[in-house]
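Take a look at the structure below.
The complex is shown incomplete by one protein chain, all other protein chains being positioned as in the whole.
Right after this comes chain A.
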Amino acid sequence: MGDEGNPQTTRRTTRASLSSTPNPKSSKGKLKSCNLLPLTIHDLAYGDESISFNDLISSLPGRRAQIIELLHLLGPLDSPMFPVFVYGGASTGKTSSILQTFKYLKRPFVYCSCITCYNPRILFESVLNQLLLHRRNESNRYSSTKRCERPSDFVNLLQEALHNVVDSLKGNVEKSSSKKSVGRASGKMVYLVFDNLELAREWDKSSNILPFLFKLYDILKMPEVGLIFLSNASPDTYYSDTGYVEPVPVYFPDYTEDELRQILMKNQKNPKLYSSFLEVVLRPFCRVTRQVDELLTAFSSLYQIYCEPLDDLGIVPNEDMKRKLFSHLQPHIGPSLNETFKVESRLSSEASANTNKCKGIAKKVGVSESSNEIDFHMSACAKYLLICAFLASRNPATLDASMFDSTGGSNNKKRKRSSEKSKEKKEIAEQELLLKGPGTFPLERLLAIFQCIVSVSECLPDEEAQGDGGLEGESWTNGLLSDVLLELSSLCNANFISKGGSCPLEGANRYRSMVSEAMALKVAKSLKFPLAKYLYRGG
């Protein structure tokens, strides 16, 4: 139960998905009926089912201390509170803890995430929609109740909305005091939860949105309102010009290894087997990352490998078996530690079966094919463009003429030798390259190099047939050139080439290649193009 996934969805669906985790079927029906009925004041709180304190603690392993601190700060029913600032790294269960805590307390709250509400206007309108019990749907053409762009309008509307909500909550309390009803919002406090606040820092540099949100409590002057901010950045990263009123901090540390074990053990079909698996993999992986989402993706494929020798997945492994499984898994741990993401889909596993066959053939040829394959399709033209862009970014523009003269770069043997003379010079150049990164180039240069390379690569395979192949090659290159610009724009869109700002003197756009050398070499290899020959190596 990390906080991943939850922030992206709106509050309603967040709640639906949260409540659906135990039994998805029943909540589906509820969701449907919920869509039909008009919203009432009780929809501001989780009404359907109640959870006990023990459920709350056990649903979020390793967060006991934090939940208790939150409960302390939220205080007993109807007690005012200072704004609270909850922070901690990514995937530490901040959102889940808050939402579950409110489910346990059954108090009315409004949840807004700065991911979905990606600018002030949407954030303001989202808060107001929820408070005014407004649901955007077809009949109102998915519009908000109030249009509100400025903080000043927001404060006025918010005050009005909050007064209404608080009044009706007070009315509720008086009514329900006679007969106790289940599934009602309790108390007369309303809580506003702002999630992913760190994103609001980048909204608009000039706007005062963050100081405004931090000061909202003082501006509203309503003791019935509690503010909770969630952020994965610590409070010290929020300092602005004249500072702000600091909220009470609550810190969610990253999970420790033991806590991670508890979390990963949740909902496992065969706990014994999985715990023996975790004993093997968890420790090395914790040295690299302790984020639940990343560990889960890494472990899902590893666990499959771990279980491969087993016929019966329900087996309780003994020591002997464990040793056997471990020796089976061990060669896979190292490589998967060095992978960032590998989401196993059915399609790719089939494909990998196919490549396994191919590999057998390729190995005979003597090239380790696996590292030289590009794992996506690209037209030949796009590949050439990619190489050209790479060259244009790597080589200094002054050397273009000598690189791509009529002899097709054959004279760079001489230069190569001379570059070997001064080794330290080369090193410095390499260092510079590491720091500076690829350079930029105008479109004309790219097209010129493209023209040269395409003509050269036409001639290259059979240099003897240069004379008669010329005309044919010409027509082919013309065909290629026709949609070069189209290919270029799609390469830009795929972020292989980035389109930078325009040069102040020339006015034209400048481009930059974003691919690594290894990648460029791979692409060149697939075209049988001698890229290394054209690379300027400093000196």
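Rule of thumb we're sticking to: contacts are C-beta pairs under 8 Å (C-beta built on N, C-alpha and C of every residue); 3 or more make two chains touch, one makes a residue touch a chain; residues count from 1.
Convention: contacts and distances are computed from a predicted model.
Of "Vacuolar fusion protein MON1 homolog", "Molybdopterin synthase catalytic subunit", "Serine/threonine-protein phosphatase" or "Origin of replication complex subunit 4", only "Origin of replication complex subunit 4" is the UniProt protein name of the chain excluded from the display. Checked against the full complex, the candidates A:L39, A:C286, A:M321 or A:L447 give a single residue touching the omitted chain, namely A:C286.
When the missing chain is restored to the complex, the residue among A:N54, A:S139, A:N267 or A:N338 that touches it is A:N338.
Across A:T40, A:S152 or A:S327, the residue that sits in touch with the chain not pictured is A:S152.
Annotation for chain A: contacts to the undisplayed chain at residues 69, 72-73, 75-82, 87-90, 150-152, 155-156, 173, 177, 208, 211-212, 215, 218-219, 223, 232-237, 242-246, 248-251, 253-254, 286-291, 294, 337-340, 431, 434-438, 440, 498-501, 512, 514.
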